[in-house]
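Could you have a look at this structure, given as structure tokens, before my questions?
Note that one protein chain is taken out, while the other chains of the complex remain in position.
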Amino acid sequence: MGCVHVISLLPLLIIAATSVVVLLAIAVRRNHAAAFGLTLAGLAAGICSTFFTPPNQATQLLLMDRYAFFFMGLLMAASLFIALLSYGYLAAREARREEFYVLLLVATLGAMTLTASSHFTSLFLGIEILSVALYGLIAYLRDRSLPLEAGIKYLVLAGSSSAFLAFGIALVYADLGVLDFATVAQRISSTQSGSALGLLIPGTVLILVGVGFKLALAPFHMWTPDVYEGAPAPVTAFVATVSKGGMFALLLRYFSLSGADRSPRLLLVLSIIAIASMLAGNLLALFSTNIKRILAYSSIAHMGYLLVAAEVSSRLGVGAGAFYLVAYFVMILGALGVVTLLSSGERDADRFEDYRGLFWRRPVLALIFTAMLLSLAGIPLTAGFLAKFYLVAAGADSHAWLLIFVLVVTSTIGLFYYLRVVGVMFHQPASERLVPEPLPRRTPAVSVVLVALSAFLIWFGVFPSPLLRLIQFAIGKIF
Amino acid sequence: MILGWLIVILIAGGLIAWPLARLHPLLSRLIALSAVTLDLALALVLATRDFGPGSTAGGGWREELDWSWIPQFGIHFHLGMDGLSFLLVLLTLFLGVVAVVVSWTEIATAVGFYHFNLLLILAGILGVLLSLDLFLFYFSWELMLVPMYFLISVWGRERRTHAAVKFFLFTQLSGLLMLIALLALYFAHHQATGIYTFEYQDLLGTPLDPHRAMWIMLGFLAAFAVKLPAFPFHTWLPDACAEASAASNLVLASLMAATAAYAMIRFLLPLFPEAVHTISPLMIVLAVIGILYSAILAFSQTNLMRLVAYASIGHLGFVLLGIFAGNSLALRGTVMTVIAHGVSIGALFLVAGAVEKRVQSREIDTMGGLWDTIPCLSGVGLFFALAALGLPGLGDFIGEFLILIGTYQAHIAAAAVAALGVLAATFYALRFVQYAFQGTNIHSWHLPDLAAHEGFVLGVLIAVLLWLGLYPQPVLQTLAQAASHAPALWR
Amino acid sequence: MTAIPMADGLILGGILFAVGLAGVLLRRNLLLILVSIEIMLNGAGVTFVAAGSRWGQADGQVMFLFILAAAAAEVSVGLALLLTYYHRRQTLDADYVNEMRG
Partner (left out) sequence: MLRLLWLVPAIPLASALALAVLRLSQKTVAWLGTCSITASSVISLLVSISFLNAPPASGAYTQILWRWFDVNGLRPEIALYLDPLSLVMMVVVAFVSFLIHLYSTEFMSGDDGYGRFFAYMNLFVGCMLTLVLANNLLLLYLGWEGVGLCSYLLIGFWYRDPANGRAGRKAFIVTRAGDTAMVIGLFLLFHDLGTLNIQDLMHRAVLQWPIGSSGALAAAFLLLSGAVGKSAQLPLQTWLPDAMAGPTPVSALIHAATMVTAGVYLIARTHTLYSLAPQAQFAAAVIGAATLLMAGFSALTQHDLKRVLAYSTISQIGYMFLALGVGAWPAAIFHFMTHAFFKALLFLGAGIVIESLGGEHDIFRMGGLRQKLPVTFWTFLVAGCSLAGLPLITAGAFSKGWIVWGAYSAANGSAELWVVALAGVFLTALYTFRMIFLVFFGQQNSQVTRKPGPAMVIPCLILAFLSIAGGYIRTPFASYLSTVLAWNPGITRSPSFGEMFSEAIVALVFFLGLCLAYVFFLRRRDYSTVLASSPAGSVLHRFWFSDWGMDWLYDHLFVRPVVWIAKVGKGDPIDGFYAGVGRLNEIAWRGLSLSQSGRLRWYAAAVAAGTIVLIGVVIFS
């Protein structure tokens, strides 16, 4: 492992170092602003580093290519936004706020590892780093009962899913004797259950369980609403974006490695999972009255959509997946940003009552939230529209008609609950005078985040060309 | 370039009108009105420049604008106008002005946001009518939905949320089916030629095997049939109309239907001639059933807006019939009907809205004897009811007559049964007049008659209908110019 | 020392995994569930070691070490959470952890 390898690992190193630095800083003196500032600086540096770090295969475990850098940049940017959201949120709630950033950085590091991993070992390590940090993050507000419950649920379920994953990897290893993606993918495609021990396919399914759990795909999705609801809003945003994004980047890479001739049986399993996720996610959210749960269910459905892209895995499919993920990050961060902003000191703003008539009280905030929801539903002028378009295009290109048909139908079901929320916000109070409330103070960072995300939302929705060019540049090496 | 301005002015007008309402609602209204009026003026400039008596009779796009938009997918911001699109653009802007004027007194809350939405819808409609790039078309098609959703759900009546959601779900699902079809066509074209493009002219000649062509056509048809709306996909319209304000209904029933009919003529028929021919018997049957069905249901409604909505569906049944009759007379009649239906049904919504404003109800049972107290409004209502029942001399008649006489050339039975629909229209139109305006004034109402701006708007609409009914030749002449793009259709 | 056949190792790993899974599903005490998860992980670890010995590679044992480390980290965080939870609710019954549902 030479110097070149180390340099290619720069983004990972920066984030790892930042977490250590923040930890040390806390040891020296507790200061929320300082920890926050250091975190921002580290993340910003990490993002910058992705632009000029030379791509390289750094050891057998990590493939630091442009693809990885793109997703790392995306994850770090998301973390940056989440850090910005968290600052005001924590300041109002928790006495010991500084460790939050350490956990955030470590979790990000885990997710970033996933985007670069080309080996099952790094996959397992990445997931573990991510998970363990997440337990802490979810239950960070430990003197409240909901975060604690969410943390325990996540702990138990994520722990057992890790066990599934590890056992699956072990079975694959027992069968093939190798653990790097390229070889495994190629062997899975070429063997028609003719492997020596017949453990390959079950092992792969077990691995899928682990991956599916992280992505909250049906039927491994049940933790999602409870964790989303219980976790502090910024952490919910993290679970929804960074943790899933890293995993998805890995999935996309894995499938693109196996090329066109993939095992039909595995494809079948994936299709079942995708369809189940789309259906379950959208149906579960239909009449739910908790915003965070609705977002959780909707994220299940969105992961189902994304799985379509993964399954197609043509060049178009990978591009669509990447674009969709970016759009999804923007809108889910935006939506949870609004939730964060509206949350009071006692509890998060996740009930319908918190949003009733929001448009008449805080028009700008309501419109931003509406834009995010409509983007989730895939309505034009927003990034979500083009993302869905791209996704359906990828599916149509590969003649995955059933999948995209289910996608279309379920996303229409999905529109129903987004519109329910929108309808609640635009519900006109009968008698009250309509005096628009000003935006609350103490939240400049959140406002900046929301405005920026809205700008991205519209930008990607109307002039997606730059982003598309970037994505094509990033995935160029894979094919 | 002027086409770009048409759209930009509307969007800019909406964006300016929105915040200005904070200062004073009147400012917002004025900005919106001037934006739409300016657009209408521009369109009239086009009328004299490109479609006037001096212009040559040749074909081709009279105005065109082509910018690269998303080169990665071969998507262009490509607008073009011929006689067909011009007519409907004119209709859109004309009714747009009407809608703004009518909203002057009707809309009192969130005035800025209202006008933003209204102008955005108009921009979306223009986008649909002008795009020559199928992606841009789809984009504009979907773009209309959100502002329309807001128009219903914010400024509607009691059950507005339900109605708005229903509208949105129907149109969204059908739109997504069209998206699949559109992409299938896109890739089929790529397969055949190796070029990725959404360009209308390029896709026109895409070779498709019949089976695939049928499926792709069905995808497009789903979107158009729902938006039109055609029987049996119509049920969102009455619900939406029952809740939305009069101006929204004008946009919803008159203009959205116009876009759907336009899309069928512009895209469905030329892109998939064989598939359309195969399915046309079914569609003709649906159209005829729809005509009769909606007439009967209109007859039984007690909500004024709902009644008019079913009347609208009946007229749109004729539109569907004309499109699938496979006859150029019928096709010309279709365009006439779209225009005349836009004016007459739109006006009926306005009349219903004006009545509602006065008696504070949409239920026909609570009215009666209004002629005693508001004779002018009642007379105007009578006039538009007559237009709706297809009285000769008014615009609707010309369209329906051409459709029926064209249909007769190919499908005698369909034309005969559909002609019964004209008779059935008499039932509900006269019932509307009877229950709303005639009878005894049991409530002893003393209501204000038409205000100046209402009278002016409705008067202009009456004049337009008479003009369309007695001298429709300019319209048909302009339409003839569109023939060059799909000569087989118009021959 | 005779080599243990790989099949035996695999079967042992499988049994451990199954036992752990059954524990997770059947035990109501959160602490025991945590223990069961450890058993599952160890099942995976045993399988790795067995597979490694089949291929004559160190990779299996390296993975086992990673799994051990991960399990340790998980348990430490988990125990902390359980402790806090016990303080709040005075119980570790998993079936009471359902304030959120629907």
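For reference, chains read A, B and C in written order, and residue numbers begin at 1 within each chain.
Operating definition for what follows: a contact is a pair of C-beta atoms (placed from the backbone, for glycine too) under 8 Å apart; a residue touches a chain by one contact, two chains touch by 3 or more.
Here the structure is a predicted model, which means the values were calculated and not measured.
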{"item": "Displayed chains contacting the withheld chain", "value": "A, B, C"}
{"item": "Absent-chain contact - pick from A:Ser86, A:Ser160, A:Ser256 or A:Ser298", "value": "A:Ser160"}
{"item": "Candidate in contact with the missing chain, chosen from B:Gly4, B:Pro273 or B:Gly369", "value": "B:Gly369"}
{"item": "Touching the absent chain when the full complex is considered, from A:Leu266, A:Leu316 or A:Ala400", "value": "A:Leu266"}
{"item": "Chain B, residues in touch with the chain not shown (by the definition above)", "value": "231-232, 234-235, 238-239, 293, 296-297, 299-301, 328-329, 332, 369, 371-372, 375, 379, 386, 391-393, 398, 401-402, 404-405, 408-409, 415-416, 419-420, 422-423, 426-427, 430-431, 434, 437-441, 470-473, 476"}
{"item": "Interface with the undisplayed chain - residues on chain C", "value": "21, 24-26, 28, 33, 94-95, 97-102"}
{"item": "For chain A, the residues touching the chain missing from this view", "value": "152-153, 156-157, 160-161, 164, 201-202, 205-206, 208-209, 213, 218-220, 222-223, 225-226, 265-266, 268-269, 272-273, 280, 283-284, 286-288, 413, 416"}
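Throughout what follows, only the chains that are shown with their structure count from here on.
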{"item": "Overall pattern in which the protein chains touch one another (line/ring/star/complete/other)", "value": "line"}
{"item": "Chain A and chain B: spacing of chain centres that average the CA atoms, whole Å", "value": "42"}
{"item": "Chain A-chain C separation of Cα centroids, rounded to whole Å", "value": "26"}
{"item": "Centroid spacing, where centroids are CA-atom means, of chain B and chain C in whole angstrom", "value": "65"}
{"item": "Chain A-touching residues of chain C, taken from the complex the two chains share", "value": "6, 10, 13, 17, 20-21, 24, 30, 33-34, 37, 40-41, 43-45, 47-48, 50-52, 54-55, 57, 59-60, 62-63, 66-67, 70, 73-74, 77-78, 81-82, 84-85, 88-89, 94, 97-102"}
{"item": "Of all residues in chain A, those that touch chain C in their complex", "value": "121, 124-125, 128, 131-132, 135-136, 139, 142, 145-146, 148-153, 155-156, 159-160, 162-164, 166-167, 169-171, 173-174, 177, 179, 197, 199, 225-226, 229-230, 288, 290, 293"}
{"item": "Residue ranges of chain A in contact with chain B within the complex", "value": "359, 363, 374, 377, 379-381, 385, 389, 392-393, 396-397, 401, 404-405, 408-409, 411-412, 415-416, 419-420, 422-423, 426-428, 434, 464-465, 468-469, 472"}
